[in-house]
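Okay, here's the structure, questions in a sec.
Missing here is one protein chain; the remaining ones are kept as they sit in the complex.
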Amino acid sequence: MWAMSGWLTDRPIDVAALLADVASAGTGGTVLFLGTVRRSEDDGPVESIEYSAYEEMAEAELGRIVDEARTQWPGARIALRHRTGLVPLGEPSVAIAAAAPHRAEAYAASRFLIEETKRRAPIWKKERLAGEARWVEGRPGGG
Amino acid sequence: MWAMSGWLTDRPIDVAALLADVASAGTGGTVLFLGTVRRSEDDGPVESIEYSAYEEMAEAELGRIVDEARTQWPGARIALRHRTGLVPLGEPSVAIAAAAPHRAEAYAASRFLIEETKRRAPIWKKERLAGEARWVEGRPGGG
Amino acid sequence: MTGAAGRGAAGAGGIRVRIRLFASYAEAAGRDALEMALPAGAVAADVLAAVRREPWAARLPPSPAVAINLRYAKPDAALADGDEVAIIPPVAGG
Partner (left out) sequence: MTGAAGRGAAGAGGIRVRIRLFASYAEAAGRDALEMALPAGAVAADVLAAVRREPWAARLPPSPAVAINLRYAKPDAALADGDEVAIIPPVAGG
């Protein structure tokens, strides 16, 4: 019914490997997006964020998002990883590499991928502050 | 009258160092752009590209472009390097890292920086094909 | 709302579906999966209506996102025996 495609990982994301994945002789522009656990001023000292996912569906939905991008920008090469589990402050929770013959396509594919990932991937996060934990309010979700 | 700011380099660009330069606890989104010497189908086998620059002015102009981006996106952290000299196929000739509290700013700053660099930096390239070399037609140039 | 597992246990023509809960919903409900028997012809909205009878479900928004078999689905999407129905809290990945 579904296969783990490896879009999710519970280990630190190897950014250099993602860039190598999308490299090719026909590439003129490569755009890498990194989403990072941010220390927010109003929130007090967030120490880390724990990401949980509906894993089978997140793999399927991220696969659909990547397929949509590949259909829309046929020349693009795409790599994507989203962390699950505890992500310390400053480490990327998501990394997306998009390479294309021309930079406009690489930027457009990159932006599409992160916006759709944030809108659709069934992933949740819980902030761990000093001594407490709370769910972060997200977006409604949906295709 | 001008100071070498280090926007130009005649050595391979250390992408990990650029990303580290822009990292901070307040960063939510980081966008890295890499421009790469591309093998073009119509052009025959380009082996490398030699970049030459009006170095003093390129340093000054790139500095102005970065200052403009910092004024327009005050929360952004920016790092930029452009190669001079011989760049082999597949290696980045330009790398731009832009980090900001929110991803929209990081994308906007990144795009501004590469477009202005291409439009304004007094840098030229000569393709080296098998046994010949030729200047690549560029943009008119100008501020 | 719970019941013996296994297909066909809902009686002639009925279906059984598996409901999955996540994140804040799972925490509020105190569990992350349950089984539900529904009449033939049931749709996603019927699952939501049944779940709303539970006390923790006061926290559900008016139209929570629902997925059937790993895909987002509309409230009027038809259910089949053995389907996995997930109630998806507001997502916060990226």
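Letters are used for the chains, namely A, B and C, taken in the order the chains are written, and counting of residues starts over at 1 for each.
Keep in mind that, in the parts below, a contact is a pair of C-beta atoms (placed from the backbone, for glycine too) under 8 Å apart; a residue touches a chain by one contact, two chains touch by 3 or more.
Quick caveat, the model's predicted, so the values are computed rather than measured.
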item	value
Chains shown that the absent chain touches, full complex	B
Which of B:Pro45, B:Pro88 or B:Gly138 contacts the chain that the document leaves out	B:Gly138
Residues in subunit B touching the chain absent from view	1-2, 35, 51-54, 56-58, 60-61, 82, 93-94, 114, 117-126, 135-143
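Here, only the chains that are shown with their structure count from here on.
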item	value
Chain centroid nearest the full-protein CA centroid	A
Rounded Å distance, subunit B centre to subunit C centre (Cα mean)	51
Per-residue multi-chain contacts in subunit C, two or more chains	none
Shared-contact residues (touching 2 or more other chains) in subunit B	none
